[in-house]
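Apart from one protein chain that is not included, each protein chain of the complex appears where it belongs.
Our next item is chain A:
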Amino acid sequence: MSGADTDPRTRADVFAVDGEIGPDLARVDWSAHPLGPPDTWPQSLRTSVRILLSSRFPMWMAWGPQLTFFCNAAYRRDTLGRKYPWALGRPANEVWTEIWDDIGPRVDTVLRTGEATWDEGLLLFLERAGYREETYHTFSYSPLRDDDGSLVGMLCVVSEDTERVIGERRMATLRDLGSDPSVIRTEQETLTFVSRQLARNPQDLPFTLTYLYDRDGDARLAEATGLPAGHPAAPATLSLTDPAAPWPAGALTEGDPVRVTLDGPAFADLPAGVWPAPPAEALLVPLRQQGGAPYGFLVAGLNRYRALDDGYRGFVELTAGHLATGIASARSYQAQQRRAEELAELDRAKTAFFSNISHEFRTPLTLIMGPVDELRGRLHDADERVRTELDVIRRNGLRLGKLVNSLLDFSRIEAGRMQARYEPVDLAAVTADLASVFRSAIERAGLSFEVDCAPLPEPVHVDRGMWEKVVLNLLSNALKFTFDGTVRVRMDAEHGMAVLRISDTGIGVPAEEMPRLFERFHRIENARSRSGEGSGIGLALVKELVSLHGGDIDADSAVGRGTTFTVRLPFGTAHLPADALTPAGAGRAPGSAEPFVQEALRWLPADPGAVVGEDGPAATDGPVHPLPGGAPARVLVADDNADMREYLTRLLRSAGHEVHTVADGRAALDAARAQTPDLVVSDVMMPRLDGLQLVAALRADPRTAGTPVLLLSARAGQEASIEGLEAGADDYLVKPFPAAERLARVRANVELARLRNHHARWRTALVDSLQEAFFVCDENGAVVEINAAFTDVLGYGTEGLPYPPVQPWWPDQEAEPDAHRQVAAAFSRLVGQSRGTYTVPVTHRDGHRIWISAAFNQVDDPDSGRRMIVGTFRDVTAEHYAVQRETALAGLGMRLSRADDLADALHGVLDELRKLWRAAGVLTAVFGDLPTPDVTGTDPAARWATLPAKRRQALLALRDTPLLTPVATRRHGAGIAVEHPHGTMALWIDLGEKRPFTEQDQTLLALLAGHIGQGLHRVHQIDQQRETALALQRAILGPAQLPAGFAVRYAPAAVPLKVGGDWYDTVELPDGRIGIVVGDCVGHGLRAATVMGQLRSACRALLLQDPSPARTLAALDRFAALLPGASCATVFCGVLDPVTGLMRYSSAGHPPAIVVGADGTPQLLQHGRSRPLAVRAGEERPEAEATVPPRATLMLYTDGLVERRRQPITVGIARATDAIQQGHHAPVEVLATEIMDRLTPDGGYHDDVALLLYRHPGPLELEFPAESTRLAEVRTALRGWLDRCGLAPAHAYNILVAAGEACANAIEHGHRDNPGGRIRLRAAATANNLRLSVTDSGHWREREQPPDPHRGRGLVLMRALMDSISVTPGATGTTVDMQARITA
C-alpha cells in the first residue's frame, strides 16, 4: 500500500471515482478519439475529470480543440436527460446544438480571455424530455488550463433554476391576484383586476378567456387576455349545447377541468405571444361556487414549452379559484350591502314615521275636532242632515285620534317607555262593563251577545286603560268579521289565571294565516268583513299589552265556524314590576270607549247616528263669563296658518273678545307696539320672527313688557320653550286642545295678566305641556320638579319627588363603573356651573340603558331668591347607537386587518362584539367538514362537548336559519348565521341580563355579520398565501443533506408571521473541507427570499471555485452589487477542515460566530470582520483563522436569534453562549432545538432566524463486511477519530479495545450463520461524553451452550472499559450501545 505506482490518485483509471458516469465514460472509444486513451491524458485533464466526477454539484466541461464533452451524475440527472450517454465524449457544440447560439459565444469568451463568466437564470430551450422545454440555468464558465498553463477548455458549474424561476413567476401572479384584498370590488372591477394580473404573466398564460354563465343558459365572454377582440377562439357568447362551439361550455357545468387540444379552425391563427409558437393546448377550469353550479369557467392557453404537470395544473386551478372567490366575494358583498341598506332604510323610515306622527296629525286634528265640537253645540237645533254630516266628521276625527294613539302606544312599547300602572281590579266586573258598551252595536248588527263574567276568586292587577284597549279591540274585531250568530265574552279562573275568552261565529282565520295573526300591519287579504278599513295594528297592540301584564294570548279558529281569542292573566303581582303597582283606584282613569263604538256602529248598514258621546265640549261650553273690569279684552293672534287664524278668531270672538290677526311674529310685534293688546296668542313656529323671539322682543320693550303671551305649538323644541318662558311667556298650549280649554286659558291669562299674578300659572303650564323631559333641581342637585316627558323617558314619576342625589337612574357603580363615572362628572358640572350641556348613559326604571343629551341653566327663583337649576333633556339613544355602529365597524375592520390568522381574527371579532353589546359572552360554532362543530367563544374553555344541550340545540337551529338574518329572543340575546371559510358559522350573543335586543341592535348585528363573513374570508385567503410563501422559503433554503456533525434551524418571524432573507448553507468542497455560510438579506417577504436564494447559489458556486472565505465574499460583493436588494446583506463564511478543526473565515458585517470549548470556555470569532456585502465592492476582505478544539461547539446564527429591543446585542450573544454551555453535553441536534426554544422571546421571534451548529469532530460512521480481516482498518479509522476527540492515549486505547470486542462479537455471533452481512459502527462525542454503537445485521444465539469462554471474556472487558453498556436485540440485527464519560 505504498509507492507511487499503486496510489489510486495517479492511476490511469481516472473514471473509477464515480460508479455511475465512470463506466460509461470508460466505454467511450478513446483510442479513436482526438484526446487519445485516458492513460495518455495530461495530468491537468485527469484532475479536472476527477473533480468533475466526484462533485455532487451539477457540472460539465469541455476540453481540447473539439471541446469534448464530459459531465457528472448530477448534471446528467438535472439537465442532460435523454442525451445521456450519447453525449459523452462528443464535441460540446454537437451536444448542445439547440442552444449553441446562446452558449457558444460565452465559451469562446472564456477560452479567449481566460476570464470566467456568470449567468443568472438564463432562459434556454432544451430538448431533453422529448419536447422543447423552457428551462433556466444559473451557471459559470471557468477556464481550464493545460499542464503548461495554456487555455484548453472550460468547466461549467450549473444549477438549474427552472423550478425556482417558474415557481416565482407563478407565485408572483398568485400574489398579485391576492394583493390588496381589502379593497372590495364590484364584480366587473374584480374581473378587470384579475384580467390585468393574468395578462402580466403571458409566459404561463399565453391567453385567457373568462366566460360566465348567464340566465339564458349561455356562457358570456367577460374578460380576455392575450387574444385580440373578436378572435374566432373567443366568441362573445357560447351556447352550452352547440357541438361546433370552440369551447365545450356545457361539459364544464359538471365542475371538472377539461383539457382541450387546439386544432380546430377557430385556433388557426392564435397569437404566439412571448413564445416562438402559439399554445397547442388549453386547460378549461370551472369557476366553482360554494354549494352551487359554477359561475362560469376560465380558459387558460397553455405554454407549449412546459408540460402540464401537477405544478402547472395546480397554478391554473388556483388562478381560477382566485377568480371564483373574487366573484363570490363581489356578489355576496353586493347582496349584503343591499340587504343592510334596506334594513337600515326601513328602520330609519319607521323611526321617522313614528316621531313625526304627533306633529303631522295633531294640528289637523285640532282644526277638525275643535270646530266640529263647536258646530255641534251651535247647531243643536239644525236640520237632521247637517247634524248627520257633523257626526260623520266627528267620528272620523275620533277614529283618527284612536289610530294615532295606538301607533303612539306602539312606539312607546317599542322604546320601552310604556308606563303601566297596575291596580287590583275586579276583572270580571270591569270586563262586563266594557262589554256592555258594545252591546247595542252588536245587537244592532243582528248578532246575539252573551256575556258570562262570573266573579273571580281574587282581584287581578291590570292597567285599566290598557285592559280596556285589549277588550275593546277584541270585541271590535269580533263584530267586524261576524255576519250572523253570536259573540261571546266569558271570564273564568283556570290554573291560577284569569282567563278571558272572546268568541265569535264569524268567517274564521285560514290556518296558513294563523302564524301571522298577531303581526303588526298584517292584514288578511280578501277576507269578508264589515269594513275594508283597518290598520292591521289592533291585534298586534293587544298582544303587546297582554304581555306587558305578564299574560299571553292565543287564537283558535276554523274557517266558516268562527274564532276564539283566549287571554290569560296571572293572579297576584309576582309577575309585575313592583314599582309599577298602585293601590286600587289610584291608576289611570279608563279612557273613552267611544272611538271604538263609534267606529263599529258605522260598519252597520242602518246607522241611525251617534247616540253616545254627548259629553263633547260643546255640550258643556257654558256662556261666556264677563271679564273682570267689564271691557272686552283685545287679543292679538299671530299664526302663519290661515285656518288656524280664522278658527282662533271665531273662537275668541264668540267669547266676546276683540281679535286682531297677523301672519307672523314681526307683524305681531309691530301691531303690539302700535296698540298694546290685552293678550297675545302666538304660534311658536312662524316666519320672520318666531314665537319665542316675539316674546323676548315684547318683554324687552317696556310698553309691552307686561302683556301676557300665550304660546301655541304642535311640538316645541324644549330648550327654545325654556328660553321663551324665561323670556316671559305666560302660558303654553300643545295642540290639539279642546276649544273650551282654550277659551278658559285665554280667559285665565287675561285675568291673571290683569291681576299681575301669572307666575305660578305659567310654570304649571310650562311643566305640564312640555313634550320633552324637563326638571328643576335645588342647589344641592336634588330633583324637585319634573314633567310627564321626564317620566316617559326615565320611567320615574312625580310620586317619588324629590329625588336627592345619587338618583336611582344613575348606572350602578359596581356593575358599570365607567357609566357611573360619566354621570357623576356631569352631575358635578350641573351643580357647579351656571350653564352647560352633557350626554350621559342612564338607566331606565325597568333596567334598560338609554342615552340622554341634557342642557341646563342656573336661574334664580323670584319667589324664594334661591338659586335653582332648570334642565331639559332628550333621548338620544338612537343617535348614540348610530355612532356606536360606525365605531363598531371601524373596530371590527381593525381587528380583522391586524389578525395573524383565522383563529386570531375570530377571537378579535368576538371580543369586539362582546364589548359592543356589553354581553356576558359571545359564542360561535362553525359547522364544517369535521364531525364536531368547531366552537370558539369569549370564554376560552368553551367546547362543543361541554356546552349545555340547550345551547347546542339553539346553535344547530341557528345554523339552519337564512344567512345574515338575526334571530333575537325577547330577553336573553341574539344570534345570526354567518358564512365562515370552513362552513356555516352560528354566532350567539349572550346578553346575560334582562335587556331587550332591539330592532336597531338587530340591524347592526346583520350589518356587522356581513362584514365579519367577508373579513374572515379575506383573512383565510391571506393565511393561505402566507403558507405558500413559507413553503417556498423552506424549499429554497439550505442543503437537504448536511455533513456529519452539523445541525441547522430556520424559523420565520412570528409576530407578524413572515418569511425573510436569512439562510444557512454547507458546501462540501473537493478537498474534503466544508464551506459554512450563514447570511441575512435586508427585508422580508418573497422579495428578500428571492434575493437570498440567488446569493446562496452564488456563494456556493464561488466557494466551489475558490475555497477562500475572503475571496468568496469579495466575489460575492461584485455579484451583490448587480443584484437589486442584495446590497447590505451580511454573511459569515467559513471553510472548516473537519479533520483538524481548523477554520478560515471572513465576515461581511455579520455577528461573530461563537465557539464553546468542552470545558465551557467561550470564544468569539470576531476577526476577519469587514463591511456588509456590496458596500465598497472591489476592496479586499480580511480572513482569519481559528481552531474548533476537540468536542467544542461552533455556532453561526443571524441577528434574529440574539437581537432584542432595547438591549445591546452583546447581551443576546452572552445569552446564546450560555445556552450552548447549558447544552454542550447534548447531541448537536438536541442542542439546536434547545437553543431555539431557550432564546425564543415572549410571543415568538420578531425577525427570522437561521442557526447552524457544528460539534467537532463530527460523528464517525463506518460500515464494513462482517469479516475479521476488516477489523484492522476499522481500528485505524477509530483511532484517528478518537485522537480528534482529544482523548488521552490510555483512555483512547480502552475505547478501542471495547469497540474491537463489540465488532468481534458482531462477527462471531451476529454473522456466524449469516456470512456476508454488514456491520455498522457509529461514534459520537459531546463535551463530556462519548457514545459508541455497533450494529450487526444477524441474530445472536439465544444463549451460548456451552458459553464460549473467551467471548464471555470480551463482554467482561467491554463492561470494565466503558461506563455503561446495553445490548438491544432487534428483528434485523443486534445493537451494542456503549458510553464513556470524558473528563476534560
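In this section, a residue touches a chain if its C-beta (ideal position, glycine included) is under 8 Å from a C-beta of that chain, and two chains touch if they have at least 3 such contacts; residues count from 1.
Keep this in mind: contacts and distances are computed from a predicted model.
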From "Multiple sugar transport system permease protein", "Iron-regulated ABC transporter membrane component SufB", "Phosphoribosylformylglycinamidine synthase subunit PurS" or "Anti-sigma factor antagonist", the UniProt protein name for the chain not displayed is "Anti-sigma factor antagonist"
Just name the one of A:829, A:1353 or A:1381 that touches the chain not displayed here. A:1353
I'm checking contacts with the chain that's been left out. Which of A:237, A:388, A:1233 or A:1268 qualifies? A:1268
Among A:1307, A:1365 or A:1380, choose the residue that contacts the chain missing from this document, as touch is defined above. A:1307
What residues on chain A make contact with the chain left out of this view? 1268-1269, 1271-1273, 1275, 1289-1290, 1293-1294, 1296-1297, 1300-1301, 1304, 1307-1308, 1349-1351, 1353-1354, 1356-1357, 1360-1361
